[in-house]
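All protein chains but one are shown at their positions in the complex.
What follows is subunit A.
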Amino acid sequence: MSSLKQLQQKSARRKQVYRPILDNPYTDEAHSWPRVQDPAVVAELTRTHVTEVLRHAPDALEAHCGFNAVVAYLQRAAAPPAGAPVFLFVCNRDPVPGVVLAQIPVLARVARCEVVLVPLPRGFIAHLDGCGGGRGAGGHQGLLLVVQNGGFDPHFAEQLRQRVGHATRSPWLEFVAARVGVVPSEVGVGRKASS
C-alpha cells in the first residue's frame, strides 16, 4: 500500500536543485544602463527629431547606424575640444542579442568624447529601419549614433540630457558587493539524466 504522495514521489524523476552563481558586478542595471524619465516622451522626441528627419533627409544629421559604424566612431573619437558630444540611441528592450549590447555601456564610458546613452523603450527598433545601417531592416542592430553638431537641435539635446539620468560614471572606482544568485537546475538535464 502506498499513499498518493509516495506514488507522486516515485513518478517524479528528479528533485529541483539550486546552483549558486556569481554575476558580473558591472552588468547591473543600475550601473550600466541609465534610467530614463518619461520614456514615452523621449521616444516620441527621438522619432520626430531624429529618425523621421534621417528618413526624409539622410544628410541633415551626422548619424552612424549599425554596430560596426557606432563602435568604429566611438573608438576613434577625439577628446572634447575637437570631438563633439554624441547621442547614442540603443534599443536594449527589443530582441537584439544580449552579447551585442553587453559592451555598449562600457564603450560609452571609456570613449574619449562625451556620450549620452539613451535607452529606448520596447518596439522602437522598427523606427530605425529607414535610418541606414545597410542591408535593410535589422542591419542596424538597434544602434544609432547622432553627433551633436550644427544640424542638431540644441533644444532637443537639452531635453534629452534632462530626461536621461547618468549611470555611475566610473563603476570600477567603486567597490560593488558580490551579486550572488541561485538558478534552478535545467529541466532538460534532469530528463536526460533520468532517461
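In this section, contacts are C-beta pairs under 8 Å (C-beta built on N, C-alpha and C of every residue); 3 or more make two chains touch, one makes a residue touch a chain; residues count from 1.
Rule of thumb we're sticking to: contacts and distances are computed from a predicted model.
S.K.: With one chain of the assembly withheld, which option in "EKC/KEOPS complex subunit BUD32", "LADA_0B05644g1_1", "Protein farnesyltransferase subunit beta" or "GDP-L-galactose phosphorylase" matches that chain's UniProt protein name?
M.R.: "LADA_0B05644g1_1"
S.K.: Using the touch definition up top, pick the residue from A:Val50, A:Cys65 or A:Val96 that touches the left-out chain.
M.R.: A:Val96
S.K.: Suppose we count only contacts with the excluded chain; which residues of subunit A make the list?
M.R.: Counting over the whole complex, subunit A touches the hidden chain at residues 4-5, 8-9, 11-16, 18-27, 67-68, 71, 74-75, 95-100, 102-103, 106-107, 110-111, 135, 138-139, 141, 170, 172-173, 175-187, 190-191, 194.
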